[in-house]
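A protein chain is absent from this complex, but the other protein chains hold their places.
A and B are the chain letters, set down in written order, and residue numbers restart from 1 in every chain.
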Amino acid sequence: MFNDKTSKFLLVAGLLLILGGAFAPNWIVNQFMFGFSRALAILGLMVLWRTGLVSFGHAFYFGLGAYAVAILDIKLGVTDVFLRLIAGALVAGTAGFLVGFIMRNYRNIFFAMLNTAISMVLFGIVVKTEALGSTDGFAISMSTILGVSPETKYPLFVIITLVGMVAAILVNYYLKTTFGKLTTAIRDNEIRVEYLGFSVAHAIHLKYSISAILAGGAGALMAMSLGQVDPESMINWTVSGELVFITILSGPGNVIAPFIGSLVFEVLRTYAFELAPQAWQLIMGATFLTIIFFIPGGIWSVLEKIGGKKNDK
Amino acid sequence: MDTFLTILLDGLQFSSYLFIVSAGLTIIFGVMKILNVAHGSFYAWGAYTAAFFIGKFSDMGMPDALGFLIIIAAAVVVGVVLGFIIEQGILKYMYQRDEVLIVLATFGLFLVLEDIILIAFGTDPYFAYQPMALLAAVEIGGITRDVYGLTLIGVATLVAIGCWWLLNKTKWGTILKAVIFDREMGISMGINVPLVYTLTFIGGAILGGLGGAYIAPTISVAPGLGTEVIVLSFAVVVVGGMGSIAGAAIGSLIIGLLRAVAVHELPQVELFVVFAVMAVVLVFRPEGLFAPAKPRKI
Partner (left out) sequence: MNKGLVAVLAALVVGAVAFMLTSEKPSEEKKEATAPVADEGEQITIAVPSFLTGGAAGPFGIPAMNGAKMVVDAINKGKLPAPYNTKGFGGATASLIELDEGGGATKQVAEYRNLVEKRNVDAVVGYISSGNCQALAPIAEELKQFTIFATCGTPRIFEEAPRQYVFRTMSHATADNTAAAMYVKENFPGMKGYTGIQQNYAWGQDSWRDFDLTLKQIMPNSKASDNVQFPKIFAGQYGSEISAMSLDSADLVHSSFWGGDLEAFIFQGAARGLFAKKTGVLTVGGTAAYRLGKKLPNGIVLGARGPYGILVRDRDSVLNQWFINTYKNLYGTYPSGPAYQYGQAILAAKIAYDKAGSDPSSEQLAGALRGITFESFSTKVEMSLGGGHQAVTENGYGITKYDEVNGENIVTDVKFYPASCIMPPDGVGSVEWIKGGMKGAKC
């Protein structure tokens, strides 16, 4: 499981980042926390995208994860970082598994749209329900780690980095199993896959559930890093669009890509917002178009080109 | 009785507004297979252009009735200019790509167009109340209604009839239907498909712009107004069946009336119902309630 180059790189890079984070100023640690939290969701979308499926509604799972943390915090006072993370992933994963029974029969635009519809149903409910915080959402108390409340955000950063690292290694491993390898095969020709004796529906269902768990975990981590959830920035369709945007930006080439892509997105947005507060969407949109047109493989393909050789499979 | 009539009129008014916007979206999808997220931008641009010029002309002391002309002109100008630039400049190069990828490209376009509005028109909201003030108010069902809002129903009906006439009674309609039915066949029959695409996109964009331009006098035209319209018109188009004008009409009616009932009887579910209907339709009849019968190819 750890003996391929990608996993090794993840291990080394993760540990180096954790070391480096101890000396970095707070706001850089923040950027990494936001970036890596979101990267988890991108990892899941990447698994789907390799199968040719693009969801325009994964903010549903992202939001479920984030709101699971918020509700647990407010109703039960749960502050432990691991409980919160597991709850977020579990709630989203369960929802994803159930919705997956329907979703596995959909492709293309219909897949994208059904996901949008489901996420907007949740949006409509949350926005209009005062008990769920309506438009305001909730503030989330600082996370504790096994009963200890940390002084700084650094421990949370370490945990997010470790979670990201482990998730990436697991997904990388999954993509190499037979079931995982069905990704590209399904995209290219479903009927042939069926003839080989595999159930396309099952394969997609599994991938969909994985992506939901990851998006839920991402939402939970994001809620904890930010200390705030609200429907506009967690569930609305624009959030789903943003997630897809980062997926395309990252490129499907490798499980490392989502982490780089999310980080680039975070930095791009911070600076676009700071330097051109009225044109940051324009900068993002233009970047997006450029990627779609000229760099369909995303940042990863550029790195590969600069790196000179194809990466390992 | 008053309540019933009021809900009916509210619903029809909202449906009409939805129909004008989503008719453009569905035409573009039907002919070109593009689910255009940037459609919300056409709406926003239409609203801004109309509001800007209505205000300008009113300040110059022109008669307020001119407002109606400006609305139509704004829709046409926005549709032709934006539609042409986007289709020729960007989408043309994407027809060979994956459907979903085109959706994403239009999402990028949407982001860009949103901010260009900010740069072009500034952040201050615009008011173009003159056309609404010009038409008086009437008493219907025990409450006062503005006549302008009611004319929306007429405009939507005109758009529906126009589309039907164009598709079924003109040579253009025949060509369009041929392209919708089978693009390759159309080409081999000598139809100039690229031209059809360009004109269709412009036509759809004009309708999107008209939706915004016509609603402009009743709202405060402010940044961000395109965001909500997109998902609403997606819902309409999905419910009715993507690519079908009649479907868009049915979808608009269902969603508009349901929303009106919700606002009057159970305001909390007002947003929820719209998308719940969309999800339910997608689950049980993904092709929509009123999908055009289409042979599946491949």
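In this text, a contact is a pair of C-beta atoms (placed from the backbone, for glycine too) under 8 Å apart; a residue touches a chain by one contact, two chains touch by 3 or more.
A quick note: this is a predicted structure, and the numbers were derived from the prediction, not measured.
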Touching residue (missing chain; options B:I215, B:I250 or B:A279): B:I215
Options B:P125, B:G162 or B:P194, residue touching the unrepresented chain: B:P125
Residues of subunit A in contact with the chain not shown: 5-6, 9, 13, 24-28, 30-31, 34, 127-128, 130, 134-137, 139, 141-142, 226-230, 232-234, 256, 260, 263, 267, 270-271, 273-275, 277-278, 303-304, 306-309, 311-312
Interface with the undisplayed chain - residues on subunit B: 2-3, 6-7, 9-11, 13-14, 118, 123-125, 127, 129, 132-133, 137, 142-146, 148-149, 215, 218-220, 222-225, 228, 259-260, 263-264, 267-268, 270-271
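Heads up, the rule we're going with is that only the chains that are shown with their structure count from here on.
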Complex contact set, residues of subunit B against subunit A: 35, 37, 90, 93, 98-101, 103-105, 107-116, 118-119, 123, 227, 230-231, 234-235, 238, 242, 267-276, 278-279, 282-283, 286
Subunit B-facing residues of subunit A, complex: 52, 54, 56, 102, 106, 108-110, 112-114, 116-118, 120-121, 123-125, 127-129, 237-238, 241, 244-245, 248, 278-282, 284-286, 288-289, 292-293
